[in-house]
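Structure below; questions to follow.
We show some of the complex, not the whole, and keep each chain where it was.
Chain lettering (A and B) follows the sequence in which the chains are written, and residue indices restart at 1 in each chain.
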Amino acid sequence: MAKPNAAETLEIFDNPAPGRDYEILHVAHEFTSLCPVTGQPDFATLTFRYVADAKCVELKSLKLYLQGYRNEGVFYEALVNQLLDDLVDVLAPRSMEIVGEFSVRGGMSSVVTARFPDGTP
Amino acid sequence: MAKPNAAETLEIFDNPAPGRDYEILHVAHEFTSLCPVTGQPDFATLTFRYVADAKCVELKSLKLYLQGYRNEGVFYEALVNQLLDDLVDVLAPRSMEIVGEFSVRGGMSSVVTARFPDGTP
C-alpha cells in the first residue's frame, strides 16, 4: 500500500479545553480508494472518534489527507489500521476509534473498526 | 471567539421536583454561527441533557442565548465547551451533557460532545 504522508499533510491546533475529557467525531462520507487486486474503485464512509489531549486535527487537512488515498490500492483491514497508526502518531490522543464502512461488493458489505488504546470492540 | 453574555441572557426557574434526580433534555434544531476562518455560515443541532439541582433553564431564554452566536465566528470544539461552561455557571446542575452535530462541509460532518462533571463519553 502506498501511504499518503500523514506528518506532512495533517495539521493540528491546540485543544481549546485540555482540562476536560470531551469527544470529537468526524465522519468522512466520500472516501474512495482502489482495490489492490482488481484496481477497481472502492467507496467507504470513515468515522474518526477521539478524545484529544494537547492537539486536535484540523478538519480540512484531514479531508486532504484522506484524498491522498484516491488512487492508491489498499485492503480494508490494512487501511483502517494505517489510518489509526497515522492519527495516533500525529495527535497522541487520549483515545481514538476509527470505523470504515465499505460499500457493497458482490452482495457483501464490510465494516472494520480499530481502537487506541487497543481493545476488542 | 466573541461570547454572548450567558449571565445576562439565560433565565432560570426553580426546579419543581428538587427531591428527584430526573433528566431534562432540550434540542435546538436551528443553531447557526460563522466559521472563524472563512466567515461562512455553519449550521448545527445542539442537544442539552441535564439533571437539575435547584434551578432549571427557561426554554425561551436558552433560544435567545443561542441566537447570540448567529454572527459570531467560533470553532466547533470551542463552541461546545463554551456552552457547557456557561450553562454550568448559571445552573449548577447535578450533571450535564452537550452535543453539537455540525452540518456537512466538504463531504465531512462532525459531532462534539462534552460533559459535566468531566468524563470520557
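In this text, contacts are C-beta pairs under 8 Å (C-beta built on N, C-alpha and C of every residue); 3 or more make two chains touch, one makes a residue touch a chain.
Given the structure is predicted, the values throughout are model-derived calculations rather than measurements.
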Overall number of sequence copies in the complex as this file defines it, 2 displayed: 10
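To be clear about the criterion, only the chains that are shown with their structure count from here on.
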List of chain A residues in touch with chain B within their complex: 15-17, 19-30, 51-52, 56, 59-60, 62-63, 94-95
Complex contact set, residues of chain B against chain A: 75-78, 80-81, 84, 104-115, 118-121
